[in-house]
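So the structure is just underneath, and the comments pick up after that.
Note that one protein chain of the assembly has been removed; the remaining protein chains are unaltered in position.
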Amino acid sequence: MARVGVFVCFCGANIADYVDVPQVVEEVKRIKEVKYAVEYKYMCSDPGQGLIRDAIVQNKLTSIVVAACSPRMHEKTFRKALSDAGMNPYLLEVANIREHSSWVHQKDKKAATEKAMDLCRMAVAKSIANEQLHEISVPVTKRALVIGGGIAGIQAALDIADARIPVVLVEKSPSIGGKMAQLDETFPTLDCAQCILTPKMVDVASHPYIELIPYAEVLELQGFVGNYKVKIKKKASYVNFKTCTGCGACWQKCPVKVPNEYNMGIDKRKAIYTPFPQAVPNKPVIDAEHCTMLTKGKCGICKKVCLPGAIDYEMQDEIIEREVGAVVVATGYDMWDPTPYEEYGVGRFKDIITSLEFERMVSANGPTNGVPQRPSDGKVPKNVVFIKCVGSRDEAKGIEYCSKICCMYTTKHTILLHHKVHDSHAYVFYMDIRAAGKGYEEFVKKAQVDTGTTYLRGRVSKIYKKGDKLMVRGEDAQIGQVVEVEADLVVLATAVSAPKDNPELARLLGISYDKYGYLSEAHPKLRPVETAKAGIFLAGCTQAPKDIPETVSQASACAAKVCGLFAGDTMKKDPMVSTINNEYCSGCQNCVKVCPYGAIVTDEVPIGHGSKELRTVAKINEGVCQGCGSCVAICRSMAINLAGFTDPQIINEIVSI
Amino acid sequence: METEVKDQLVSIEKPELVAPPNWEPVIMGILCNWCSYAGSDLTGTSRIQYPPNIRIIRVPCSSRVDPWFLIKSLQTTADGVLVSGCHPGDCHYISGNYFARRRFLVTKKLLNFVGFHENRIQFSWVSAAEGPKFAKVVNKVTEDIKKLGPLHLYKKENFDKK
Partner (left out) sequence: MNYTKQIQDIAAKLFAEGKIDVFVGYRLNGFDDNHVPVLITDPQDVSKLVFTDKSVFNLVNYLKTDHTRRKRVGLVVKGCDSRSLNLMLTENQVKRENLYVVGICCEGVVDDAGQKMQNCAECVVPDAVVSDELLGTPSGQKPYTVNVDIAALAAKPLTERTAYFEEVFENCIRCNACRHSCPLCYCAKCCIDQETATLYNGANTTSAAFHALMTWSLHLAGRCVDCRNCEKACPSHLPLHLLHKQNESVIYENFQEHLAGVIPEDRGAFYKYSLKDPDDFIM
């Protein structure tokens, strides 16, 4: 006979004000299996838990019901209290009388009390069918996959590898470095981005615990936390990296010119190319889309000039498979395309550029050797207008959110402009200056004084051409007048947007993403690094726009999470998984078809005791099973049950009220 | 007298059966843990008020819901059922709600075919962020089922009395 103990919580006034708790206790005592029932002010507090522990021992209880807040809140707390009293923690049921009763029926105490009673009855009935469950140990593959080789991926990979955990780093483009490699200097200290990034890139390449797979994409991820199998497509580079010395003879001789992505298309690269001089790995790849040898079968110059004979036009895409235990996603961001801003003349006027284009121009290794030039005539601009929030904070044309970094990089750009063109003058149209960060406000203040930049608070309504100048018309809200500024060059601080491949990647990894395409964290405040899928973590702008210090922090946090996951040889897993009763299984294998994790395989068992003849039955891999219960619901012979949510438990709940 | 009888609530399936005074329906709400249960918690944390007729059962996923639970609920305690899961594409278990959706449609149509009003079996997708939507859904379902009157069909005690 079951002996159930019921513990009803006041939750201070949260429950007690709207539910008559003593009456609930009285009512619950009338259930014949209930041998002990009591109320207390805060069940989750230490004395509250003590009450549970003592009652278990004194009353020889066989299952426990706590009527309090949502089980999503304190189920773990109370389970621990049960364990501490020597009881199997899974004999606990939580009746959610706060979120589901007292907080939502505040105007009707009688009804709320009655509902609380019913919820208690249901929980008691369910708990009677509860079984003792034990945590499952699953072996862990101690290797991490990092997707994306920008600063986030680099940092995560290095931190994990430094803990002597092997890392597979997959980068889409031919070189790691990401967006940060395109930056000239970084706010608020004006360190040269290359100077702080390239040593890390070299570390990645030379780290004994990092396997760098550039020019590759993740194709498939199977398995579960601690035991993922990943398929990586290594795109054909047509250059054998093992024999290539990186001398550069090939790309110097290549006759095909293609807009250079690294320099935002301002200059040209060759069809065989290394993205930038400091690239890691510093080996060229052939752009199959533009190489005439690969498209038309004519040319072959690079092969002729390559002394080590590293060029291989026959190279095929390669599928690499790795077993990993955790995944860090660090796919970064895309720059938002400002085309919808027609009134600015985007696309019509050559001298309107985006901030990243400006960044490349003022960069010492950029296409204009560090001196900004007007794309139309190559002249050095004197009057430069910076427009902030292009795309950001604009529901109509762009995106609702603040891109977070534009205020700071625009400030940096005014400084860089001032450094490169001493007699220049910068105008900044802005909505707000958001400079929250260590040293950020000081940086903005100092820049305003040092550069003498004119800040105009207001939106630009129109840009038109007057001679070879651009006239920028906007509102200066502080004086309440329309102003017009004559500009040689206009720089748009375009928004940060989610990588366009994110939704596809999210589907492939089985994680979720928000309406903008950013990957979703498990909890916005308390689990900002994890995804809802165990063992997959997020670093950098793929989760939301953020600056470099924040990105690096998050990447290191990911590394800490991964190291924590790999701390033991096995991983503890929730025992709420499906189990199969072979006696009832008829081996139809329909459950195999509905399992989203491939956790069900077939097994052969003797048809009877001692028989040599075999029949097929289903078998659950409890390490893979995530406990969704799909198989349970479709099993016609009820041979499968889901621990914690068995048929008797749920039916008990249904019929108990 | 006649007008009084008209005002009384009758079972839509069996109009000869009149609801007892102050009758309140019982609605069995079966919610998936990751979206709808979390959404219902949010309704609570946001203190959005809704009618107290729903009794909530937590399951890991809408795909855990065997049509049998619905039959059993209607046959024993409930005047109506609401099953709620994650929006299509958002299933915590990747594809659970797609399988569930097929079963729900067939079950609903079958129950309706054998004589249950279709509004007694309702489904919704409520995400963890949709606290207000959950309240709206419960409001609607409760309102619908109140109109239908008590469910007398196949309740064991009715036959025991007979």
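Letters A and B mark the chains as written, and numbering starts fresh at 1 in each.
Heads up, the rule we're going with is that a residue touches a chain if its C-beta (ideal position, glycine included) is under 8 Å from a C-beta of that chain, and two chains touch if they have at least 3 such contacts.
Predicted model only: the values in this text are computed from it and were never measured.
Shown chains touched by the undisplayed chain in the intact complex: A, B.
Taking the complete complex into account, A:Cys585 is the one of A:Ile433, A:Cys585, A:Ala643 or A:Ile657 that touches the chain left out.
Hidden from this view is one chain, which touches chain A at 583-590, 593-594, 613, 616, 634, 636-639, 647-648, 651, 655. Hidden from this view is one chain, which touches chain B at 12-15, 67-68, 71-72, 75-76, 88, 95, 98-99, 101-111, 113-117, 122-125, 137, 140, 153-156, 159-160.
In the analysis below, only the chains that are shown with their structure count from here on.
One simple way to say how far apart two chains are is to compare their mean CA positions; for chain A and chain B this gives 36 Å.
Note for the complex: chain B touches chain A at residues 24, 26, 28, 33-34, 37-38, 40-41, 43-45, 47-50, 52, 55-61, 63-66, 69, 72-73, 76-78, 90, 92-96, 99-100, 103, 135.
For chain A in complex with chain B, the touching residues are 70-73, 96, 98-101, 103-108, 111-112, 114-115, 118-119, 122, 510, 512, 532, 576, 594, 596-597, 626-630, 632-634, 642, 645, 647, 650-651, 653-657.
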